[in-house]
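Left out: one protein chain. Kept in place: all the others.
This part shows chain A:
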Amino acid sequence: MRKTVILLLGFLCAVLFYFTFASADKVFRSDWEIPRTSTQAQAKQYRLVLITQELETPFWNKVGSGARGQAEKDGASLEVWGSYDKNQEDFLKKIEIAIDSKVDGIIVQGLDTEEFKSLTKIKAAFYGIPIITVANDVPMADSLRRTYVGSDQFLAGRMIANQLLTDMGREGTVILLADSRREYYQQQRLNGIQDVLKNYPNVRTEYSETPDTREDVVATTQNLMNRMPDVDAFIAVNANNAEAMIQEIGRRSRVEPYDIYSFDDSHETLELLKQGKLDGMIEQSPETMGRISVSLMIEWLSGKTVPLDTEGYLTDIRMLKATDAT
């Protein structure tokens, strides 16, 4: 009896000891310390910012990941800032913050507006911050950019035009839908297309501009198709307009007979291509753009390559056809 009691008490003691010490261990041995890093080591890195108007689109995600990878490799710190859905006000604000924050370099999606140009040309230059445009270019004279990294938009236009000729033949009517902001890179594309098509007088081109809200795109498309019922092909110079345009075409008739072309810098176009609604699309190399832009920026900052090639560093483009994609 006595032995049982002693055993029981001993057991109880052991259990209580165990729980008390386990609890005490948890209370006193947790990682209390606030993580701190030495300020010196971090401060020396180049601080770069990649700013885009279209965050969270597949194209710009790729640019971002390419840039990040390169930044990590070169020991620079890089942040991707930007606005969603081409919110220009927010985008410009981000650029201004970047300039005011005195980052070492800004890699930016070019925006062919006065505000953008004034920011890059005056304010960034005032603070001596180098700017590299990526994917979409703004002429150096307007933006004082160090260089451009991205596709040759003129060439892209030519490739589309050539593809169009192959698919449609040397006769027909083509609607070129661009947006009304007349951004430099779209002009380049248009130039490329026109450059090819001007040699084929039988191909009639109808150039039209539209504001980039969805309603306007739909209205413009409607209007164009009313005017030219015999249209054979469409080229959406601004990829963001392709989806609305195709939807409007689809409402009036079947989409398939038309040859429709666009570019890949919008999140809908790849999907449209897979559905077969888009006949062809220029595919660019966003990751390469990110990588090269960062690497060039660091080279310029460290003085390895001064000056950079003002004409730009062009990345690969290729024609992606609906038949390949599916």
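The definition used in the following text is that a contact is a pair of C-beta atoms (placed from the backbone, for glycine too) under 8 Å apart; a residue touches a chain by one contact, two chains touch by 3 or more; residues count from 1.
The criterion applied here is as follows: contacts and distances are computed from a predicted model.
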Complex member absent from the view - protein name from UniProt, among "Cytochrome C biogenesis protein", "ABC transporter permease", "histidine kinase" or "NADH-quinone oxidoreductase subunit J": "histidine kinase"
Contact residue for the chain not shown (choose from A:L7, A:I97 or A:A141): A:I97
Residue, one of A:T20, A:S180 or A:S253, that touches the chain absent here: A:T20
Absent-chain interface as seen on chain A, which is shown: 9, 12-13, 16-17, 19-20, 23-24, 26-28, 30-32, 34-37, 39, 42-43, 47, 77, 79, 93, 96-98, 100-103
